[in-house]
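Only one protein chain is missing from this complex, and each of the others stays in its spot.
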Amino acid sequence: MENLIGLLVAAPLLGAAVLLCGGRRLDRVDHWIGTLLAAVSFALGAVLFADLLGKDAGARTLTSHLFSWVPVGGFRADVAFRLDQLSMTFVLLITGVGTLIHLYSVGYMEHDERRRRFFGYLNLFLAAMLLLVLADNYLLLYVGWEGVGLASYLLIGFWQHKPSAATAAKKAFLVNRVGDMGLSIAIMLMFTTFGTFAFGPVLTHATDAGEGKLTAIGLMLLLAACGKSAQVPLQSWLGDAMEGPTPVSALIHAATMVTAGVYLITRSGAIFNAAPDAQTAVVTVGAVTLLFGAIVGCAKDDIKKALAGSTMSQIGYMILAAGLGPVGYVFAIMHLVTHGFFKAGLFLGAGSVMHGMNDEVDMRRYGGLRTYMPVTFVTFGLGYLAIIGFPGLSGFFSKDKIIEAAFAKGGTEGWILGGAALLGAAITAYYMTRVMILTFFGEKRWQPDADGNRPHPHESPRTMTIPMVVLAVGSVFAGGLFSINDTFLKWLEPVTGHAEGNSPLSAIEVTAATMVVLVLGVALAWAQYGRGPVPVTAPRGNALVRAARRDLLQDDFNHVVLVRGGEELTRGLVRADHSVVDGIVNGTAAAVGGLSSRMRRLQNGYARSYAVSMFGGAAVLIAATLLMRAV
Amino acid sequence: MSFPLLTVTAAVPAAGAVATAAVPAARRAAAKWLALAFSLATLVLAAVQLARFDPDSGKPFQLTESHAWIKSFGVRYDLGVDGIAVVLIALTALLVPFVILAGWHDADPLEEAEPNRRWRPTQGFFALILLVEAMVVISFEATDVFLFYIFFEAMLIPVYFLVGGFGDRAGARSEEETAARRSYAAVKFLLYNLAGGLIMMAAVIGLYAVTAHQLGTGTFSLTEIVQARADGRLQFATVTERALFLGFFFAFAVKAPLWPLHTWLPGAMGEATAPVAVLITAVVDKVGTFAMLRFCLQLFPEASKWATPVIVVLSVIGILYGALLAVAQKDIKRLIAYASISHFGFIVLGIFAMTTQGQGGATLYMVNHGISTAALMLVAGFLISRRGSRLIADYGGVQKVAPVLAGTFMVGGLATLSLPGLAPFVSEFLVLVGTFSRYPAAGIVATLGIVLAALYVLVLYQRTMTGPVKDEVRGMPDLRVRELVVVGPLIALLLFLGVYPKPLTKIIDPAVGHTMSQVHRTDPKPDVPANDVEAAK
Amino acid sequence: MNPVNYLYLAAVLFTIGAAGVLIRRNAIVVFMCVELMLNACNLAFVTFSRLHGNLDGQIIAFFTMVVAAAEVVIGLAIIVSVFRTRHSASVDDASLLKL
Partner (left out) sequence: MSALAAAGTTSIGEAVQFWLLATVAVLGALATVLMKKAVHSALSLAGTMIVLAVFYLANGAYFLGIVQIVVYTGAIMMLFLFVVMLVGVTAADSLKETIRGQRLLAGLCVLGFGILLIAGIANAALKDFDGLGQANSGGNVQGLAALVFTKYVFAFEITGALLITAAVGAMVLTHRERAQRPAGQRERAEARIREGKHVPPLPAPGVYARHNAVDIPGLLPDGTPSELTVNPTLRARGQIRDVSGEALQELAALEQRSAEWVTGGRGEDGRSASGAKEARK
């Protein structure tokens, strides 16, 4: 059984290798190869899942040690995998959604000349992501961590001829690198603290280490999570990442990669449990981000960017939950999974819409599409209901639990967090309704595109609709299935541990409150967009709206402080390098030259003056000898 | 008296140099093939060394050869390799064939269309390359300080001619201009390194004086001096030891190059042809860092400890400084040069972190940096040779017309920013961990380097490869077979060593342990030795 | 009297000759001054040989004379040929050493 784990990673890796090195001869079958290998790893995942279910709850951990990777002195890094309930969950999510999106891409990327590479990158991503969640130590996890970063870089910048895409890709990679820095420092800290960075020893002995060290490690891990999961203050890349093809946005920037941060924090739960300050930081980041993302999501007219904002905010929920400790871990993961379903579905829907509207992304130029692409409409609608937490659908269960847990934190802290979560729910309802209305309801506001040909909306091909349907089903039922007599809780508890928080509000009250804010949000959105016609060009709006359109000025901040500052710094350094560091060197050379040119004057060519110097030399020599004699 | 493997390994390329130089002017192709053949023979010999080297035997030096040379000064012809040297020799022998292949047409005489152009003898070019290889190999093998010094210095001569004589003609208005810039770079390189060598020579003589004074008979033999120190027959006065250490270290720091002694490198790498630039950074400069490990630390352990803080600071500065300047460069090759400066900062940092991870990582870093820089620089050279310009601004959208070239360039770049899964990551992380466990602040600051590395690599890739296709770039041919033969193996090696570096670490580890024991330093212990507890269970 | 006086005399003569070499411009005179210096040396040698009681000093002086003769011949020949070409016997006119 254990050996299968290796294969799980190997299958998509093989696909990537074949597709990227294969050359043109594969150009007719490439997409099927990619999809097939994704499916294979899903099948393997399923088999392993079955195997795990076969064992009893305590012993559901498979480890497979492949080979010793970097053995140097006391530093031992192995290529070893660890499959437990947590990673199993991720494996299924990744391979499942991954396979669906491969399928979707078959249709979506049909006519792209670089399709082979696209599928190669997708497989590469799957491999890296699986490595990330299956790794048995932090260093190997780091490899997957950067691997997914690379894949996302390649895929965001897939249409490299668009400068915007190239820039977005670079930005994503750089911001992620800042996070990775955190992760590597965390690993170093672990090494100096525990002498190892394998999950087993570190997590079991976390409590033995000093709290200061643990807090430091925790904060560094949080930094890493912020980078990968687009949390404040490292969230700026996610919006631009929408430059990539839509399936990419669905898979990487909605369902799987961006949730890696949540995985990291949950996995390192033992450390965070022992470092309350770090936890506080985590929940703060989560709360801030969930509001931040929600607000940004409200202001965007680009459907994908709106969804990106929503992703940000939903992950904020998860981080928040993860920061709450044992109370929240399970729900964080649960929300992660359900979110994987409905957000992927929403993105695929958006992709299908764009597909029909010759790649128009501005929602203000949509409208009334429900009759033209019914399947998309239905699936998107179900996803919509799921995300706003409509009773009975996935989002309802998972998000509700998180809000409850937030209140359960207790004290003013609890109230603040809970309030934030509630407010987030309201805004979520608002912006999702807005997206829904702008896209599928109201009158047509279609505009001819750059080439002047008017869009002819049409339903997308089978390969694209089927995944959407599947995901829609998932987003309807997943939450329910998980919650029926706490299946999911029981499933994960052995890994993450669980504690019942004592919430000041009862579950009923929380649910009620959620319903209220939900209705409010929807109503507000309807009042604003549902009743009257929507202007094709966005009104100027008030300061907040304008700020929100610009990601709450976060990019401007980065630009002014980091980019400009950096440019100034480097330019200064270049000047310094030339004038100071090199200047000294050249100065010395020049000095020597000058001196010698002066010495040259002595060479006047008159034999007699040479004779004088000779003679003087002789005199000096005699003097020297006499002196030596004297002393 | 067994077969003198080490001598032969160094002698073969030397002989190759002579043979290549002797090829008549008309038979240019023959010279190339001859040089290639000899470099491959050297590669085989290096492989034999690796095979016959036994990392687990306790001996510090193996395959040793020892003959008296200049009796009156106690100079001996002592050769011997430890785990570090044998690996670096392998790297050298591995890279040179690629360098020769990559520079296949660099030294062809200019077509007769321009009669007033200088005719550049192909034979000389390849002969010089082989000569450099020979000298590098023997200075890796020498365990006699004087012997090492001779070749450490003599190396400058062929490199000088390679830089000054066979410059990169890209991106210049006129042949005169390139000639001027080239000779400037070459002379600067020469003077810089000669200055370093001069100071080192003083130190070498001083060393002799000290040994002669205390041991009765002066000696340059590393093993002998180390032995004498061990059993107390030889004690350095603190001041003397520090002075001698500084003398040695200065020369190595120039060669390495360590900030702020780096300013010769960008010029030399920028003006030289890409293969020669690779030869300089990937091979010749390694002698400097290697010598720090072998001579500075082992001869002067106390002084090394004394100097460590300053050197750590310098190298951290170098890491960030090189990276930042790389970001601002307009010239592809200079950019890579500054990137190398940053990397050399990592190597020196690892060496003076005085931890097993640091020094092991540094050694591994020398190898990986050699390969990765070679890959990136050579591809850059191919790119430049196609467009005839070194300015980043002259490129754009290359990946559209030459995807394979762009792909290899990307891999080389990713290796340079040490992406996990590629070889440099392992070494860089080891260096960082090793540093962090002793100097946390330095470790953290150095970690900033990985962000900056991503910045300059990605900016370079974005500006040259992506975006709309520039007209000048249109119709640029993709990599040819010869070029693929050069780049392919390097990339394969990067991947392999990234996934499975154990073969190297197995060889390096004992040697590093030996060095550490010389310096009397041990790794700091973790607060909670979790592993041991696990083991105890 | 102490024969060392001879040595003092030799020193004085030598010095005077040197002064002449440095001051005079006429090649011939300069040359004579060189001869003067040589003679001073010879005197010293002879004196030494007397002081040490062996003839080696005289032998050296003898060789000096021979060499001096040869040198004079060549030197004067040079002067003559130089004079022929530049119509002057001044050492300063032959100031091409700096090129």
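The first chain written gets the first letter, and so on, giving A, B and C; residue counts start at 1 in each chain.
In this section, a contact is a pair of C-beta atoms (placed from the backbone, for glycine too) under 8 Å apart; a residue touches a chain by one contact, two chains touch by 3 or more.
Please read all numbers here as calculations on a predicted model, not as lab measurements.
Identify the visible chains that the left-out chain touches across the whole complex.
For the complete complex, the undisplayed chain touches A, C.
Could you list which residues of chain C touch the chain missing from the display?
1-9, 11-20, 22-26, 28-29, 31-33, 35-36, 39, 42-43, 46-47, 49-56, 58-59, 61-63, 65-74, 76-81, 83-84, 89-90, 92
Just checking the interface: what residues of chain A touch the absent partner chain?
Against the left-out chain, chain A lists 604, 606, 608-609, 612, 615-616, 618-619, 622-623, 625-626, 629.
Just so we're on the same page, only the chains that are shown with their structure count from here on.
What topology does the chain contact graph adopt: line, ring, star, complete, or other?
Its topology is that of a line.
Quick check: how many Å separate the C-alpha centres of chain B and chain C?
About 62 Å, centre to centre.
Where the centres are mean C-alpha positions, what is the separation of chain A from chain B, in Å?
That pair's centroid distance is 37 Å.
Chain A: which residues touch two or more other chains?
none
Identify all positions of chain B at which a residue touches two or more other chains, and write them in rising order.
none
Show me the residue ranges of chain B that touch chain A in the complex, using the header's touch definition.
Those in contact with chain A are residues 188, 191-192, 260, 262-263, 321, 324-325, 327-328, 355-357, 360-361, 397, 399-400, 407, 414, 419-421, 425-426, 429-430, 432-433, 436-437, 440, 443-444, 447-448, 450-451, 454-455, 458-459, 462, 465-469, 499-502, 505-506, 508-509, 512-513, 523-534.
Under the stated contact criterion, what part of chain A meets chain B in this complex?
My answer: residues 20, 67-76, 79, 139, 142-143, 145-147, 150, 153, 157, 160-161, 163, 165-167, 170, 173-174, 177-178, 180-181, 184-185, 187-189, 191-196, 200-202, 204-205, 208-210, 213, 566-567, 569-571, 573-574, 577, 581-582, 585, 589.
Touching chain A in the complex: which residues of chain C?
18, 21-23, 25, 91-92, 94-99
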